[in-house]
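My structure is below; once you've seen it, I'll send some questions.
For this view, one protein chain was removed and the others were kept in their places.
Labels for the chains are A and B, by order of writing; each one numbers its residues from 1.
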Amino acid sequence: MAYPYTHERETRVISRGFGEPEARTLDGWKALGGYQGLKKALEMGRAEVIDVVKASGLRGRGGAGFPTGVKWSFMPQEKQGPHYLLCNADESEPGTFKDRELMRWTPHQVIEGCLIAAYAIQAEHVYIYCRGEFFETNQVIARAVEEAYEAGLAGEDILGSGVTIDVTVHQGAGAYICGEETALMESVEGRRGLPRVKPPFPAAVGVFGKPSTINNVETLCAVPHIVVHGGEWYRQWGTDESPGTKLFCVSGHVRRKGNFELPMGFPLEDLLYDVCGGFEKGRKLKAVIPGGSSVPFMTAEDCKDCSLSYEGVVEKGSMLGCASVMVMDDRTNIVKQVRRTVDFFAHESCGQCTPCREGTTWLSRILLRIERGKGTEEDLDTLVDLGRQMTGTTICVLSDSAAAPVISSIEKFRDDYLALIRRGEAVGTA
Amino acid sequence: MGDNGHDSDTVTLTIDGLEVTVPKGTTILQAAEALGNRIPHYCYHPGLSAPAQCRLCLVEVEGAPKLAPSCVTDAQDGQVVHTESESAKGMRQGVLEFYLANHPLDCPICDQSGECKLQDYVFEEGRKHGRSREPKRVFGRDDFGGDVLFYGDRCVMCTRCVRFMDEMAQDPRLTVVERGNRSIIDTFFEEGVEGSPYSGNIVDICPVGALVSKDFLHKARAWDLDHTPSICPNCSQGCNIDLHTRDNLVQRLKPRPNLDVNEYWMCDYGRHRYEWMNRGDRIEVPLVRRDDGHEATDWPGVLEPLLESLREGKGPVRAVASPFVSNEALAALASLVEALGGGEIVFRSARADTEIPLPGFPKLTRRHDLVPNRRGAEILGMTRVGSDDGSSGLDELADHRGTLLVLGDELADLGPDFGARASLYLYLGSHPTPAATAADFVLPITTHAEEEGTFTNYEGRVQRFWPALQGPGAARPAWLPLSLLAARMEGTRSPSRVDEAFLRAGELAPEFRGLAYESIGTRGALVNEPAVLPEG
Partner (left out) sequence: MSETRKPPERESIPFRNPGWAGNTGEFELSEREVRGDDYVGTRPADGGHPSRATSYPYMLEKKDPSAPLFSGSYRERYEKILTRYPDTRAALLPVLNLAQELRGHISQETMTEVGALLDLSDAYVRGVTTFYTMYNKRPVGRFLIQVCTNVSCNLCGADDVLEAFLEHTGTELGGTSTDGLFTVMEVECLAACGFPTAVQINSRYYESIEPGDVPALLKHLREQGAE
């Protein structure tokens, strides 16, 4: 295998083209069995495609983990006017770098997934909302879409089935919040990316006011394989509640960082110490953020016997999110990293809801003061209290996401804060 | 839930222990309002879309996992809502604290102070002490052009102004620029809202002191102002307004909601034409002509000789009315003319070439007719003469040799020899004018801001206004002396109250028949659609 970081414990279903330049091309992808899923789906019929995806138990890989087949079934059966499929390729959750890899190594896998999903929900147009910063990835996926059109796999009368599905690569322009599904819709419509109030849900009123479904890149990548091999086949991996394989994006202080495709329910400690090769000599685990910046911290203690499934991580007081495992060893200055995380949310808050607009900046200012040794113990109470005031009170969950690391870090790493407050000494340098 | 078990167009829910039945599709916030419970809110405005972003109207709905924004959550049958529960109140206190984190707290120099929703809500439920020790964000002040000044630091980002310009004015010159904590309301660089004919409304709907009127800037404190319901006199739309007064001067006009006429809005043209109501040069006492000019007298001193003159009969009657006076005054004038044997009544009224509709509610339009009561005058059989600037058309009358009556028209285009040839010239007006020089009798009358009465708008809606100012000296509502004269001529009883005077209009014109002050109320009533009222 050419991909730099691979491990024998990986199960490479959607990542098998990584590191293979040929897999990018239409011919290369077809050689790997590509577009068999689309062909089969068109033969099966819409209802059956949805049933297969339902049977597989595939859950949304964008973070929320909502069952994909169920989501598709919310779309109106009787079509009145256009339906849209949106492919959420606005990957920007800190710690997450799987969608970019999927798109630049296996663009046709993404497109095939999009086409099957669009067929299942009767969408005639797919917008692949690709993150703006991904100039290179964008070129690759755009070229692949063009290839698909040239080969009659997209556009009118796909594979002679009479089905028409257009695909457009839509490039974002730099806004984390556009990864939120309704903000993404606003952005596709040419507006400021402000999340919408739900209800109405996208399946009723989505992009351009029409029924829409939005799926993450990784979710859509799993779809062709599920259609080809069946729902049961996908369930051979993972747990009952979290079937299948998942890309785990590991970053931070491990020897081997990277994307690893593992069955759901994989032990977190095995991921850290075996697959990723553990820590540099003399270093030990301090904290893990298992699902990207938005989820609560886990301590080394929490990581013991933690199963990397949606339910397994919740049991340990955090969330799997999009499985972006950020690992911190004992060099880490938790206060600084929490402050940096909150800075990020303050920078990316869309600014509609008051608790988020004002709260993220306020949190970040208090944290900066503490980081500089000018904090008080009262500040910690204020931080937790503000965090609670920011949780569950806004339109989208960005506000909750900003509060989660603050509240959980004060709970779990209070000593780090106190060292700065009482003695002006930071624990850790990184 | 839904015990009544039948399909119905209403839902019944419980809010803070009180049951209320509302039409389907009513939001919780509106249902609470029906109970008299005003749930705090900023971004929601009944005339605009609701983005549910201020997060102040969150309420606890039993069985829901999170607090629900009451402005966009439909009331459901059987729902149990708490607006005063621990969680709802705690959340509001938290959100208010966030609002204050960067607020400058410059209430002492803020025009909104006293009518500010941030002040009100924080006073009611806010924390006693703010916890923020961090430096505040500073945006400063920006001139938005027109009559609008923007104080960025006071802004609560409710975006009502942006939505008004977008949805109602459909002239999207305001936007939120930047995002997150750096976001701020702005126009396209220096463009501003100048020339946008309804932009003054953004000052009204701003719940705080972020958007303020330049005209009103530092002019008066909100708590010193008296609010009197009135009708905008600047065109025939008849927008419902409040006159805000202090020290017997009109300080500003504000729209008063009336969904049938102007919704929640008014145009800038009307809003900024109030200074004439404050004019100090007034006819303050009745005047009687002597050889060397007018002599001041009192009402008995003028009415007796006037009545005498009228009884003598001074030849054919011609009259000039004004579309700025009330239906009551016009009816009284018509009665008097009738009592004198009848004669043509004309009026002059300015007319603009264009109308200026509010695109989001086109029923509200700055009308062609720049006067409030053209329709009333026409219903009472009066004829419009003159040109579109409200002048000329009276050449023939100027030399009239019989009885000449003038009500309310200032005759600004006419000179001191107007009416000089008339055998009897009676002038009723508010402001001194050279054209009254030749008048035998001059009666001081109040303006619509100083009296109670009604106007009939372009579509025939009769709407009431109330006295906001004290008229000067001996000035009286015009209907009073006119009806008195008419009654004395005919030997009948004169109306002593304005509502009685209005009923006189119904006797003269069938269109007004059946209408009465009780049925007109504060919302107005259309002519030809009389409400059923007990006879007499």
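We adopt the following convention: a contact is a pair of C-beta atoms (placed from the backbone, for glycine too) under 8 Å apart; a residue touches a chain by one contact, two chains touch by 3 or more.
Everything numeric in this text was worked out from a predicted model, so none of it was measured.
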| item | value |
| --- | --- |
| Candidate in contact with the missing chain, chosen from B:35, B:80, B:177 or B:249 | B:177 |
| Sole residue of A:253, A:316, A:365 or A:412 that reaches the chain not shown, by the stated touch rule | A:253 |
| Full-complex contact with the absent chain, from A:68, A:122 or A:293 | A:293 |
| Residue, one of B:102, B:187 or B:327, that touches the chain absent here | B:187 |
| Residue of A:91, A:358 or A:416 touching the missing chain in the full complex | A:91 |
| Positions on subunit A where the hidden chain makes contact | 1-5, 19-25, 28, 31, 82, 91-97, 99-100, 104, 130-136, 138-143, 145-146, 149-150, 154, 166-176, 187-193, 208, 249-253, 257-259, 289, 293, 324, 326, 328, 332, 336-337, 340-341, 344, 347-348, 350, 430 |
| Hidden partner chain, residues of subunit B it touches | 171-179, 186-189, 191 |
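FYI, only the chains that are shown with their structure count from here on.
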| item | value |
| --- | --- |
| List of subunit A residues in touch with subunit B within their complex | 175, 177, 192, 194, 197, 346-355, 357-362, 365-366, 369, 382, 386, 388-389, 392-395 |
| Residue numbers on subunit B that touch subunit A, as the complex places them | 51-56, 58, 66-67, 69, 72, 91, 94-95, 97-99, 101-102, 131-132, 134-135, 137, 156-157, 176, 178-183 |
